[in-house]
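Here's a structure for you.
For chain A:
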Amino acid sequence: MPEPLLAVRALDAFYGDFQALFGVSIEVAPGEVVAVIGANGAGKSTLLKCIAGAMRSRRDAIVFAGSPIGDEPAHTVVARGIALVPEGRRLFPSLSVEENLVIGGQLGRSGPWTLARIYELFPALAERRHAPSTSLSGGQQQMVAIGRALMSNPKLLLCDEISLGLAPIVVREVYARLPSIVAEGSSLIVVEQDIVQALKAAKHVYCLQEGRVALTGPTASLTREAISAAYFGA
Partner candidate 1 sequence: MNASFRVEHATRSSHVGTVVFAVGFVVLAAAPAWGGRDDLRLLSEIYAYVALASLWNLLAGYAGLVSVGQQAYVGLGGYVLFASTILAGVHPLVAVPLAGVIAGVIALPVAGLMFRLRGHYFAIGTWVVAEVFRLISSQISALGGGSGISLPAGIVTAMASSRQMREFLIYWVALALVVAVLAAIVLLLRSRYGLALTAIRDNELAARSNGVDVTRTKLVVYILTAFGTAMVGALIFLQKLRISPDTAFSVNDWTAFVIFITVIGGIGRVEGPIIGTIVFFLLRQTLADLGSLYLLMLGAVAIAVMLMAPKGIWGLIAERFGWQLLPLERRLRFAADARTT
Partner candidate 2 sequence: MEWINIIVQGVLIGGLYAMFAAGLALIFGVMRLVNIAHGDLIVLAAYIALMTTDTLGLNPLIAIAIVVPIMAAIGYALQRALLNRTLGDDVLPPLLVTFGLSVIIQNALLEVFTADSRRLKAGAIEVASFPLAEGVWIGVLPLLQFVVAVAVIAGLQVLFYRTALGRAFRATSDDQSVAQLMGLDNRHVFALAMALSLAVIAVAGVFLAVRTNFDPAIGPARLIFGFEAVIIGGLGSMWGTLAGGIVLGVSQAIGAQIDPGWQLLAGHLTFLLILAVRPEGLFPKVQG
């Protein structure tokens, strides 16, 4: 059986005294799209933050391409090839659209994603490249955030609630780009509260409930009832 690209093993996470994750284990194979769904506060963002290094964990709780990285800080994790599109987009307000993209690539990792390629993927951004990043619409800002993460040529892209605050038609536009991203060689973890798009895009799904994996399996084989039960808790 091929080695998974990412293996999260029995991950616990705490905010002070509050435990947000209890022994969470997930796997992502190379070239795979995995969805992590769950209600508000289920621990989805926490999981992504731990993977990305924004929160420190036990060293062997997170294994990426065979190396344990659980205790590494965010700036070394991204050098290894994991990029996070943060919840709420969090563009840099002092930087223009193009500067946001360029700084995403400041590590200089080689790969298919260049500034030109990003503008090909998101043509609307090319027209507004010098505008202050925060002057764009929500959907365009989301594209900048994704582009910024892609500029580091990640092997694994983490998308934290990219549909948040966007109109359904815009959400569809954004999700329509995901296959191109996978085609260029990145694996994806897509975290969503809105499960429709997530389930359409992903081959494998994990459902978190109050910090635990309540359900997992290939998307195709899971029933609506099972997902609902796992999502809300029986």
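Simple rule for what comes next: a residue touches a chain if its C-beta (ideal position, glycine included) is under 8 Å from a C-beta of that chain, and two chains touch if they have at least 3 such contacts; residues count from 1.
Selection criteria: all candidates are chains of the complex that A comes from, given by their letters.
In this text the structure is predicted, and so the values were computed from the model without any measurement.
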item	value
Candidate number, among 1 or 2, whose chain touches chain A in this complex	2
Chain A to candidate 2 touching residues, read off their complex	52-54, 73-75, 78-79, 83-84, 86, 90, 92-95, 99, 102-104, 106-107, 132, 134-135, 148-149, 152
